[in-house]
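This structure is in structure tokens; I'll ask about it shortly.
Here we show just some of the chains, and they stay where they sit in the whole.
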């Protein structure tokens, strides 16, 4: 549950713009890679000193600076100074419990998104990392907490130079990054969908308290996802509507596409929530059905044997004068009565459909 | 549940506009039929090579190209090139997990709808297929995943030339297609309504866990339908409000009609959901009533026989000095006491209305 409230309290009382990374350090060393390209040329390098980025600031070609690891606040501060980022922007990049949002600072657009990582062996819940994207006139800077290979396909597309990407501007690159993240949501949701399917089957076969726990975990995952994806809708539509010149009209249609995908993701999450509620209903009613079954067994046994035991008790009494005891076939006669009683009870239960 | 999340992950990492059909291949070969008509003439043919469509692009008469089967991406790509469709449009036609939507590309309108197929012997759930409609100045192109005869009545209306259809433009044809799909929803809902009615009756007669399963299945169907129909409202009202010249003012009143139908469909779905909840309530309370009944039987039996068995036990004791045992009528006297106890218990239960 640590994902719910990160340690913001570290920041209480500090003036705004104080740079403190409130997440955990997930990577050993901050890693910065730069892609500089236009239709005809491409340059790719890993950067050691942040200062090396300065040359790309006003380059006429598109520059993509990708930063992995956010714990080194100095690196971020320097980058912020070079590219003229507002103090609050740098603070938000480090505050990794932002809601997805888009902010238009005129000289640049700042977009925050959540990337999800699925259930692994270590953690039984969906975790998220924050991805921040700065879109400037001719550059894109992206920040990520972990080192994942998720943007590798985009790197490949830049390298091999096919497709629209090399010809288009920085805004199209930013779109491509966002698109990759949103596409990843579908992967997460497919896996959740399979989990729900297997839950449903196991529920029919063998309902247990573990199933309940699993349902509750998935429910919580859905609450978590919804909380993170819901504001994305607003964010993307904000990107579409911003009067900002950084986004060309031709890119808008692609944003519309992402917007549609986002709504699909939200729809799917809602559907999953509905399905989980209905699985929960089935679980609860199967528990109460088991209860019924247990009660039935108890009642059948008790209802059959209580009269019989009573009868046996009667003829175990020690009265001096009990005529039946003297009868030669008395014992067998009582057995007969007992069998008749038992059978009529069984017939009664058959009629009541308890058997 | 496979209907919930189609295998979109096949597409992750690919650039936008990549043409991959994410549904299953539901038909052996893509089939293209063309209707070309105006008030006085009509031409109908099946097309082998996609190129044959080119001649219809600028024909002054209304052209309806109907494509069944979406797995052959090349056919779609070629059609897209001929009629000047945007790459994202062609991609959306193939991505058969779109929400219903309407997009205005100035030169053409793109409408996505869902068509439903009811419970069959093979599948116990309502399935859907995606139908895409392109409305151009003088042509309509429609895409369908399966080969169903659902548009046959429209073909008939074109052939026999009666009614408004032959006189009106391409927009009226598009309207007629959408109207047919929405009318089909009513058929689906009527069948669901009958299912719910029969469920209610079976619930009164003989509630079982199968009933529960059936209720849950219907609930899920309703979630599925709602998810698919809800955005249709927006879509149709989008068609009405679009400033686009492709839709004539005279067609608008017909779109208003479809809009009313869509709201009726949504209303009915909501009503069905309410009814299913109330059936669920009845089921649950009938289960707990059965439980009560079982407990009552157990309690009545136990309450009657426990004191009797105790009494029998008392006179089964082997004390040397037990005066009652010596009485001549002791045995019959005890029987009398037992009968009185049993009867007073029964009277007590009668008063409590347990019998």
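Chains here go by letter, A and B, matching the order in which they are written, and residues are numbered from 1 within each.
Assume a contact is a pair of C-beta atoms (placed from the backbone, for glycine too) under 8 Å apart; a residue touches a chain by one contact, two chains touch by 3 or more.
All values reported here derive from a predicted model rather than from experimental measurement.
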* **Assembly copy number, counted for this structure file with 2 shown** => 5
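By our rule, only the chains that are shown with their structure count from here on.
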* To do: Give, as an integer number of Å, the spacing between the C-alpha centres of chain B and chain A.
  => 26
* **List of chain A residues in touch with chain B within their complex** => 152-153, 157, 163-165, 176, 179-180, 183-184, 186-187, 189-190, 193, 196-197, 200, 253-254, 256-257, 260, 263-264, 267-268, 270-272, 274-275, 278, 281-282, 285-286, 288-289, 291-292, 295-296, 298-299, 302-303, 306-307, 309-310, 313-314, 316-322, 353-354
* chain B residues within the chain A interface of the complex -> 1, 4-5, 7-9, 11-17, 86, 88, 97-99, 101, 103, 206, 209, 212, 216, 219-220, 223-224, 227, 280, 283-284, 287-288, 290-291, 294-295, 297-298, 301-302, 305-306, 308-309, 312-313, 315-318, 322, 324-331, 334
